[in-house]
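Data first, discussion second: the structure below is written as structure tokens.
The other protein chains are all here in position, but one chain of the complex has been omitted.
Here the chain labels run A, B and C in written order, and each chain numbers its own residues starting at 1.
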Amino acid sequence: MNGDIIAINFPFIVVALLLALGFYTIGFKRNLIKVVIGVEILEGAVNLFLIALGYVKGGYAPIYTLAPKKAVGNMVLPTPQALTLTSIVIGVAVSALMLAFAVNIYRHYGTLDVTKIRRLRG
Amino acid sequence: MTTTIIKTTTRILAPLILVFGAYIILHGHLTPGGGFQGGAVFASGLALLIVACETDVVKKRFEKVPLSPLESIGALGFLGMALLGLMGYTFFRNVIANSGFIFGGRTPIGINPGFLNTGGTLAYMNIFVGMKVLAGLTSIVLIFFLLLGGKKDEW
Amino acid sequence: MMEHLPALMIAVPLFGAFTTPLLKKRYSLASMWAIIITAATLGLSLLLVQEVLSKGIIVYVFGAKNPSLVLPSGYRVPVRIIFEIDAIGAFMALSATLMSFIGALYSYSHVRMESGLEKYYALLLLLEVGILGMVLTGDLFNLFVFLEIAGIAGSALVGFRNYRGEASEAGIKYLIVSAVASLMVLFSIGLLYGQYGNLNIAYLSTQIHFDTVDMIALGLLFVSFAMKCGSVPMHYWVPDAYTEVPAGINPTLLVATYASLYALFRVSFSLFGAITWNMARVGWIMSILGVLTMFIGVTMALVQKDVKRLMSYHAISQTGYMLLGVGVGLTVLNDPAKLSAFGRTAMAGGIFHIINHIIYKSLLLMTAGALFYVTGTRNLNEMGGLARRMPYTTIAFIVGAAAISGIPPFNGFASKFLIYETSYQLNPLLAVIAMVTSVLTLASFVKVFASAFLGPPLEKYNEVREVPKPMVAAMIILAVLCILFGLFPNVVLKNLIYPAVDALLKLAQYQSWGGLA
Partner (left out) sequence: MRKALGLFAFLGFTLFLLGAAMSLRPFGAPPHAEMDHYFITHAQEQASANNVVTSIVFDYRGFDTLGEATVLFTAVAGVLMALRRREVSS
């Protein structure tokens, strides 16, 4: 039974591992660019999770243009795809702004090491 | 990054990418894709044009392009299409669908080859969002390029 | 047009934000435009509050045939995005619009010398849009989208002074915290969607049967929103962000923080309000978190030399009072006798403290901004003898400091008194810590007053004069509000706060979209 659920829920387990990887990168890496990459990994994990939620076994893409006959009444859920689209764009926006700040920090301190730029402590 | 190989490849590829982006934007309500995806494709074509040229050429080429106003106009157009719904219905009501206006044709129910003249406000919104996204992403790429690809002493 | 009020609340500031970058070359025009738009939004939100108080919950369905068509014919689930505005949402919207207006007014002079102002005002309006969307929406994913808007706009504004390294550092810190928090919110939204196939808060709250996955979702939502409202284990971003942001943005940024607090309340009271077992426990966690937050915040504040940073630590500490007040209410949610005895009053105290704190902390941070404007420093040791040179700022500071320390005729006293009184009935220790915190707050502000305003006039500040009129006007408005709220707390409580508390408590009404379904 337990082995079964691992096989069936494999995409969700991948999502969990990716989330853990993202948190590890954010928490334990010292380079600011790597922290940004960690946030991106989290972003990817959550997007993968949303898409995986919408999957229906044997389903077709929810588009009627020139679809195969079998597709009618057998489509994957469209809402998670719409949500993922939104969340991807938001991810792009966040990473662009984070990188802009990283550029500014590098210009100012000459380093991207988070332990060296923390002057705001206290 | 500006070797002859890259320049020649860009010359061939960039128009194709731009056309493909425009196609995705225009057919957003029929085929996979839409304003965001098409805008991103279009912006990647422009990004190719940016990275394949020297800084001076890029500066001259993009000096006259009103990216920021284009973005504002795209966003305002999107908001305006949404506000159209306030005429009798609600915000974001698709008032043009099935009305016979441009893009207001009726879609046959079920599987069909797809007709461009459908979609109502969807098609307009795709165009506005595509405009906004291509302007926004291009200006991000442009400012990073001008800042980091330029001379060091400009910092 | 009245029925489209919820849509206009978003559309008007959004229109302002999209048009502001077009005014690139004329900075004063951009600031005038921002003031006009924020004033218009303030007017709309006053109308909205009036509507909500007289008619109850307002529902607005985006894209439907008419605004109140919640369920499509033949279906029992909502499919479109729904705005569901009850009294607490309207109350938060009023605070957000008021503070954005004050901030825009103050910014007119405060940042006049900087570049990039059209972006500054666009982002100010976008921050306002983000808060308004968060507090008005009745849809979980929509909440996430607006949370991101507020987070991105807020962090961009924190990094506004890009010639200072600290500003970019604080900005990226705030951005990473808010990105991680909102990704966790999105993850738990995904969990709930996977369970019940819907995103509407009211619908979900009728469906939730609280198995393992729901528990995980509640935990993640609670932690993420607590992180974003600056509660204790994750409060590190607050002092940096509040210190580095220009003082004109501080009021709106404060409201943005409390919009996350609102989301926390919404999750505990509405989304998971129908389950009976956990709420007392969640309430205890919230109260203890509140006490810890207030105590750690104030002890960190005592040692600060930077005036804005000191005030930011006090902001953390004051957030603790709100968590404590509402947490006490949540503890006794399922015990009607205790709820009517002190729970409802405790929640009123907590929610009243939100607006009081927003007002007086904005006032204090603005006076700190004024000090920075004239002296160019925020270090307390380098200031002195400014009372005679800046009379209005001094008065504003005294009012704000008295209010934050809970001295009777000012508004801080009104809400803190409610919290002491009620938390004492739950557990005397909570009330004692709250009072000790208040005394320490007073001590800390006496120190600021003595070192910045009193003392012999310093040679280098001989040229200093009072700050420009728009800044003075903004500070005076807030000082007057402080005094008015302190003198007539019952009027505010009766007309604004208790309806908000009841809106949180009346779950059945929220679940049925105000009786529409």
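Operating definition for what follows: a residue touches a chain if its C-beta (ideal position, glycine included) is under 8 Å from a C-beta of that chain, and two chains touch if they have at least 3 such contacts.
Worth saying up front: this structure is predicted, and the values here are computed from it rather than measured.
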Note to self: For the chain that was dropped from the view, give me its touching partners among the shown chains.
What the structure shows: A, B, C
Margin query: For the chain left out of this view, which of C:S95, C:S168, C:T257 or C:T375 touches it?
Written below: C:S168
Margin query: Considering the whole complex, not just the chains shown, which residues of subunit A touch the missing one?
Written below: 5-6, 8-13, 15-17, 19-20, 23-24, 27-28, 52-57, 62-65, 75, 77-79, 81-83, 85-86, 89-90, 92-94, 96-97, 100-101, 103-104
Next item on the list: Quickly run down the residues of subunit C that touch the omitted chain.
Entry: 10, 14, 17-18, 21, 62-63, 72, 75-81, 113-116, 119-120, 122-123, 126, 129, 133, 141-142, 145-146, 148-149, 152-153, 155-156, 159-160, 162-163, 168, 171, 191, 194-199, 211-213, 216
Item checked: For subunit B, residues in touch with the removed chain -> 28-32, 34-36, 68, 71, 75, 78-79, 82, 91-92, 94, 97-98, 104-110, 112, 114, 118-122, 125-126, 129, 132-133, 136, 139-140, 143-144, 147
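As a convention for this text, only the chains that are shown with their structure count from here on.
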Note to self: Which category does the touching pattern between chains fall into here: line, ring, star, complete, or other?
What the structure shows: complete
Next item on the list: Count the C-beta pairs in contact for every pair of chains, then give the pair with the highest total.
Entry: A-C
Next item on the list: Averaged over CA atoms, how far is the centre of subunit B from the centre of subunit C? Could you give it in whole Å?
Entry: 36
Checklist line | Distance from the mean Cα position of subunit B to that of subunit A, given in whole angstrom | finding: 24
Note to self: If I count partner chains per residue in subunit A, which residues reach a count of at least 2?
What the structure shows: none
Check: Could you say which residues in subunit B touch two or more other chains, in rising order?
Finding: none
Check: Which part of subunit A faces subunit B closely enough to touch in the complex?
Finding: 61, 63-67, 69, 71-72, 85, 89, 92, 96, 99-100, 103, 107
Next item on the list: Enumerate the contact residues on subunit C facing subunit B in the complex.
Entry: 4, 7, 11, 14-15, 18-19, 21-22, 24, 60-67
Item checked: Of all residues in subunit A, those that touch subunit C in their complex -> 19, 26, 32, 35, 39, 42-43, 46, 49-50, 53, 77, 79-80, 83, 86-87, 90, 93-94, 97-98, 101-102, 104-105, 108-109, 117-120, 122
